[in-house]
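With one protein chain withheld, the remaining protein chains of the complex are depicted in position.
Labels run A, B and C following the written order; every chain starts at residue 1.
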Amino acid sequence: MRTTVPIVTAFIAGFVLVVAFFFRGSTLIGSLRDEFTAWITIIGGFTLALGVASIIRVNWTAVARRKRDWPYKILTLVAVLGMGIPSVLPVSWSSLLGNTPGSIYDWLFEYMQKPMMATMFATLAFYIASAAYRAFRARSPEATLLLVTATLVMLWRVPMGEAFLNLFPGDVPEWLNTYVMGGANMAVQRGIIIGAALGAASMSLRLILGIERMYMGKG
Amino acid sequence: MTCFRLSAVVLSLAALYPEVSWAQDQADPLFRADRINALVLVLVFSAAILLYTRWARAGKPLFLRRIPGLDAVEEAVGRATEMGRPVLFIPGIQELDDIETIAGVSILGRVAKITAQYETPLMVPVRYPLVLAASQEVVEQAYTEMGRRDSYDKDTVRYVAGEQFAFTATVNGYMMRERPAANIYMGAFFAESLLLAETGNAAGSIQIAGTARPEQLPFFIAACDYTLMGEELYAASAYLSREPVMTGGLKGQDFIKMIIVVLVIIGVVLVTFGMGDWFVHLFEEV
Amino acid sequence: MTFWERMDKIDRRWIYLAVGVAGVLPFLFPTPFPIGVTPEARSLYDAVEALPDGSNVMVVYDYYPSTIAECEPIAIAALHHLFRKNCKVITLSNIPYGGPTMAENVTRMMADQYGKVYGVDFVNLGYKYGYVAVLSGMGQSIESIFPTDHTGTPLAQLPLMDSVKNYSDVAFIFEIADNATADYWVSIVNAQYGVPIGCGGTAVMAPKFYAYVASGQFVGLLGGMRGAAEYEILIDREADGVVGMQAQSLVHLLIIALVILGNLGFFLSRGRMKRGVA
Partner (left out) sequence: MSGWEIFQLWVMAVLTLALFSFMYRDNPVYKVVEHIFAGLTVGYQIGLIWHSIILQQVWGPVLAGQWWKLIPGLFGVLMLSRLSGKYAWVSRTSLAFVMGATSGIFLISELHGRVLPQMQDTMIALNGGDGFGATMHSIIVVIGVLSTLIYFYYSKEHKGVLGATARVGIWFIMISFGAHFGYTVMGRVSLLIGRVQFLIEDWIGSFL
């Protein structure tokens, strides 16, 4: 019961979605596909709640058991409730509630979360610069070709570098865009895309037919 | 049998929906004949994957070429043994449900067999409890298979802080202190890959990486001695574990890849000689 | 300790400081250089310019707040171009961390500049889970996936949505993405419904998208902040894209210098090692 029902469900859902592609939209199977597609967005949406609940639980137990950094975890919980609760309350009570522009929820996102997330990823530029100096070595012919191409592209993509490349005879930027980006790079990306597409299709097939049961977890 | 009975229930249920109306565009053909090429591709693809998976399950010897990256791994662990310095292995920083992490853990099994054989110290920092359990199981099994059950050290696989950069700081600290001879990164990595590779370089270790993340690959190639690229990571773990589903999938995909190469060559030749339009049109997606 | 050994042991925070300074200087002493426009950016501009005025266009915010430096200038430039042509804009997002809120706030900011009316000239559908199902579901009926807009107003009460039932009513899709969601606009929406798609992608994603431009599945491509600058030049409203790119030259030159310096040190010390001098 615990394994056959899920496997049959996955098979029917997948089978309908695959077969409906080959038939006119206004058939029974076409309508079934549309309803199933809408259901994915509803049922799947609750998996977001799983993520929310598990993070709250991890932080809650860390605080309750005074684990390492537990005072900071209190801040996380305060932030969760500080943003979560006002958004759930009806906007009819006050314009500060709900999730529309002008609400606490919207303000916290626009003026706290957005700049913070942008800054978190901006630090990557520092790591790349330091790794550029201490780790990127032309230790093999292949790595050399990689670094030479990377340097040319880095020059080409910034105004000062592009001006420098234009000092050379011929249209170097146009050559880089046509033969490197649109030529060798495009061809390799296409090869990788085809390989990855076959991999994804293989995983999907195994999932529909119940060969792949990773999502079932233990037991 | 169950799925027929169940599908009957679902179909009858569908009839109840008032909004389902079949009177729409009756003019269009029932069967989308213009998508025959997709149907053929789906059927041929599915047949290849399922056949190879069944052969793999039946134990039929399916040839998989040896991935050069694995020789580099064994060479590096050998070097660590000569110098009597530890080997550091990180199975990626994602949860166990990430395919790359699973591939990383199966390669860990191989590395553990070599370190067991030569009694080289091994350190495996992990970020999630599930990955901890899976890695411990794989390492213990490797030591048992090599008859070195007694020298298996319980905290070879260590749970390190969960947050991304805290994990990196701890591992970097270990690298600078223990100065492992070989650092092996196999699995899903993100921005911290640069910090790890840089510190490993400063500590003078041989570094071998393997990931499928496209934006990390160029950095690993420039920073490490050897890198397994994208699919090679999965091929390496299939080559090692011989797990039927993985091996069958890989062989099936290879078969389709070869058909695609042949078809593209035919297409290019025909079109170059000016008589290929009908052939190219066969692959038109509608 | 030779010069190279000291350089090799350098504390990485000096490098961080150098990057910080190289990032700040161009804002204090701007030295603008001309910015060339790639054919991919021009073909995207031509495709949008060729749209009949007032046609329905979908602008999709498929990027996380982490890449607003690259993607927001693209969104703003696109909206300038579309509102200037009086196109009807339908926005949505497949990003659970801030996507729908950015779609709401950026579009409203631009709409105010052009005096556009919500519900008539533009609508924000917001976010639904499962981008694959959202993209596939909108092919049959947008309302089956989005019963209401982002703020909960049923689609029936929005005049614009009367004339937009599914992709056959959409003339063009402007996808702005920092992840693989754009791949599924190609393999589901363009492949199965034939809607022309223009993509503004982050620099990390751009090299891969050249393959979709070549096969015609994308009508054009903007690569990162550089792509935003090129599009700003094409619609001649130079803004954050151009300013940002001018400031980027110095940091690129610094990183190139660091790679060269690092390799020099590597080869010199290795050369000395071989000769057994060190």
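Note that a contact is a pair of C-beta atoms (placed from the backbone, for glycine too) under 8 Å apart; a residue touches a chain by one contact, two chains touch by 3 or more.
Just so it is clear, the model here is predicted, and its values are computed rather than measured.
Taking the complete complex into account, the chain left out of view touches A, B, C.
Of the options C:Leu82, C:Val123, C:Met138 or C:Val251, the residue whose C-beta touches the omitted chain is C:Val251.
Contact between chain A and the absent chain runs through residues 2-3, 5-7, 9-18, 21, 36-57, 59, 69, 72-73, 75-84, 87-88, 98-99, 105, 108-109, 111-113, 115-126, 128, 132, 142-143, 145-154, 156-158, 178-195, 197-198, 200-201, 203-205, 207-208, 215-217, 219. Residues 13, 16, 19-20, 23-24, 27-28, 66-70, 96-98, 100-101, 126-130, 132-133, 136, 146-148, 150, 152, 154, 183-184, 186-188, 190-192, 202-204, 206-207, 211, 214-217, 223-226, 240, 243-244, 247-248, 251-252, 255 are the ones on chain C that touch the missing chain.
Of the residues in chain B, those that touch the hidden partner chain are 16-17, 35, 37-38, 41-42, 45, 63-65, 67, 165, 169, 214-215, 217-219, 221-222, 229-232, 235, 239, 250-251, 254-255, 257-258, 260-261, 263-265, 267-268, 270-272, 274, 276, 279-280, 283-285.
As a convention for this text, only the chains that are shown with their structure count from here on.
When the interfaces A-C and A-B are ranked by how many C-beta pairs touch across them, A-C comes first.
As a whole-number value, the distance joining the C-alpha centres of chain B and chain C reads 29 Å. Taking the mean of the C-alpha atoms as each chain's centre, chain A and chain C sit 15 Å apart.
Put simply, the C-alpha centre of chain A and that of chain B have 18 angstrom between them. Shared contact sites, meaning residues of chain B that touch two or more other chains, fall at 198, 202, 214. Residue positions 21, 25, 35, 121, 128, 130, 134-137, 139, 147, 150, 192 of chain A are each in touch with at least two other chains.
Within the complex formed with chain B, the chain A residues making contact are 4, 8, 11-12, 18, 21-28, 31-32, 35, 121, 124, 127-128, 130-131, 134-137, 139, 142-143, 146-147, 150, 192, 194-196, 198-199, 201-203, 205-206, 209, 211-212, 214-215.
By the touch criterion given at the top, residues 2-3, 6-7, 10-11, 14, 17, 20-26, 28-32, 35, 38-39, 42, 45-46, 49-50, 53, 97, 99, 191, 194-195, 197-198, 201-202, 214, 218-219, 221-223, 225, 230-231, 234, 245, 249, 252-253, 256-257, 260 of chain B touch chain A in their complex.
Within the complex, the chain C residues that touch chain B are 8, 12, 191, 204, 208.
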